[in-house]
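After the structure tokens below, expect a handful of questions from me.
Shown here: the complex without one of its protein chains, the others still in place.
Chain naming follows the written order as A and B, and within any one chain the residues start at number 1.
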Amino acid sequence: MSKETELVRNKAKELLEDGDVELVVGYEEGTYPSRTTPLFADTLEKAERLIWNPFCVNSLPKLLSKGHFEDKLAVFVKGCDSRTVIRLLQDNQLDRDEVIVLGIPCNGNVDLDKIKDKVDITTIIEVEVTNNGVNVKTEGSTEELSREEALYDKCLDCRFPNPVIADEVIGNEVSELPKNKNKDDEVASLANKSVAEKNEFWEAHFERCLRCYACRNACSACTCRDCLFDRDERSTWLAKGKTLSDNEAFHITRAFHVAGRCVDCGECERVCPVGIPVQKLNRKISLDMDNLFGIGEIATSEDDIDNPPPLGTFLTEDPEEFM
Amino acid sequence: MSTKAIDKNKLSELLNSLLFKQTLIAPVEAEEDILLFKNVESADQVVLDYQNTITPVKDWFFSQTEELFEFKNKITELEINDLPATDGEYILFGARPCDLKSVELLDLVFDEDGEFSDSFYKEKRDRTTIIGLSCSEPGAYCFCNSLDGLSPTATCNADIMLTEMDGDYLVEVLTDKGEKLVSDNSSYFSDKYSEEDKETRTEEIVSNMKLTVDVDDIEAIMQKEDVYLSDYWQELSLKCLGCAVCTYICPTCHCYDIRDYSRGNAGIRYRCWDSCMFNDFTEAAGDHNPRPTRRERVRQRFMHKLRFFDERYGDTGCVGCGRCLEKCPVNLDITRVISDVKELA
Partner (left out) sequence: MSKNPLRPYPATITEVRDESVGIKTFKVVLDDEEMMKDFNQEPGQCAQLSIMGVGEAMISITSPRTRSEYLEFSIAAVGKLTDVIHELEEGDKIALRGPLGSSFPYQKMQGKDLVFIAGGIGLAPLRSLINFVFDNREDYGHVDIIYGARSPKHLCFKEELFETWPSIDDVDLYLTVDGTDEDDNWDGRTGYVPDYLKDVDPDPEGRITVTCGPPIMIKFVLEALQDMGFEDEQIITTLELNMKCGIGKCGRCNIGNKYICLDGPVFDLTEIKELPIDKEL
């Protein structure tokens, strides 16, 4: 058992035993030790199944935003997930008094799709992520991989390895992570291409979209109980059929709807079954929002909870160049 | 019917020669690591060593969006016309055993003998010769071998089945359609292998499978009332995001919606995939919804796969392709559900 797993289990058991919470939301082993799945532990027995390792990638706070939890609960968050907590608090999707936020600093999550050609993912026993690289220990051997080879792209220029909101932090704070990649440069270089080139780029991706709405359902900014893409009578202007133009309309509309609310967690891109670089589109709009409204990175501290998204408020000095 | 062999380099020659007369649908890499069945223009595009495509072959027979007919309407005039029927001949190359089996199951739904046989599905089925491709290296999430009549080399309803050997493929010619393709192109094939060679190879491949699940009695267990009413479904549904990944990439899911595209006085009615995971799927007028929460929707999906489909059509609705557990954003794993449900009973 890893040190983090032990800490996570002990914390959960303590909270449940003391009656501080009714439910602890964390991760357990999924199909394999290297594949995790969310666990809703409401008993000490279940708390014994909790784990913590670099495969704990899902954003758990999003699972709490459905409004059907009445009891007080605790949730484990990484730095990126903690921004989702702020985001959901902004939208009144969570009740601050009813959630104990347990922060765990993170060095980066391992992307099984990236490493599956190099190691047998079914035999992974343990993984260690450091600033210098990723050591993957399997039943037979230990593989030393670079961060670029093993981590999710979204983790390669992570700016928030430590939780920005937490009632308690478990584990040691992570000092600055190496910048193995610059996502914003990639977005800028795509934005600088010609209209025809950009069109070609996005059409090739959107053409594959299955309209499964995993990106929407995993999104920290998509908190509408009834979405405009559901129900016959509301979506007559966006056909449910899969055509390139309807797929484009879906992605562009969604990107605009999350403008100023996207916390750049990258869940949209991670969950996409057909590899559409959704985060690039959202990031472009976040950067534009910063240019227009000077908002910088949103949801980076508790102060932001009462700081509503710019498109949800009006200030006289707002730019109005489209009017 | 007969067992033959084809050299690896001859296979791509054969595919190129078939391309002259027929449309070839085969696995291609649409984007890094994203394999999809698509129309191919040259055999070079065809990927042979893939583990599983993202979307299953149902996408060919039961397209995500299918136009049903066209119409012209004014208030007192109405014209409805069928669209021109498919007239091509098709070869579906490279379907894995799980997907082959799924076509057998979809036949039960769409190509039944009754008056409501689906003409769109049936037309494509009749016009398509299926060349299956055994798995040489089953994927981490594959569990086909746990299901009745399935294995990484099962031929199911393929017309021709290829199994990779050392330097060539063992070819099983299984139907009249397959026989015709092989006899029309006999120069590509040689006699080398026997049924025993296939059995030996199958044992070798099966020994590489990682994931297994015991499905014995699962239908009977799912029929128990306390399983249906169990709190388990509520607990399971807590982690479900309610997206449609599992159903859209499932080779046997067949739910669809029917919609109209119309501009002015003319338009097209089409159908498109729909998902029991969506909250509006069963919502009726007046906001009445028989499956109001994710508990009912998640339960419906597993009940349908493991019980209802079997009750209605006599076969399990899961083919062990592993797509849903791999691609589910929260790894909601059907093999885990099967073992959990067995513990409930």
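Note that in this section a contact is a pair of C-beta atoms (placed from the backbone, for glycine too) under 8 Å apart; a residue touches a chain by one contact, two chains touch by 3 or more.
Keep in mind the model is a prediction, meaning the values are calculated, not measured.
Asker: Of the residues B:37, B:50 or B:281, I need the one that contacts the missing chain.
Answerer: Reading the full complex, the residue touching the unseen chain is B:281.
Asker: Across the whole complex, list the residues on chain B that are touched by the chain not included here.
Answerer: These residues of chain B touch the chain that is not shown: 68-69, 71, 73-80, 82, 85-86, 109-110, 115-120, 122-123, 225, 228-229, 254-260, 262, 267, 269, 271, 274, 276, 281-286, 290, 296, 300, 303-304, 307-308, 311-312.
By definition in this document, only the chains that are shown with their structure count from here on.
Asker: Note which residues of chain B are touching chain A in the complex, please.
Answerer: 30-34, 36, 54-55, 64-65, 140-141, 210-211, 235, 238-239, 241-245, 247-249, 257, 259, 261, 270, 272-275, 278-280, 283, 293-294, 325, 327, 329-333, 335-336
Asker: Can you check the complex and tell me which residues of chain A touch chain B?
Answerer: Counting only chain A, the residues touching chain B are 30-32, 35-40, 58, 62-63, 66, 68, 113, 116, 120-122, 204-205, 208, 210-214, 216-218, 230-232, 239-243, 267, 270-271, 273-275.
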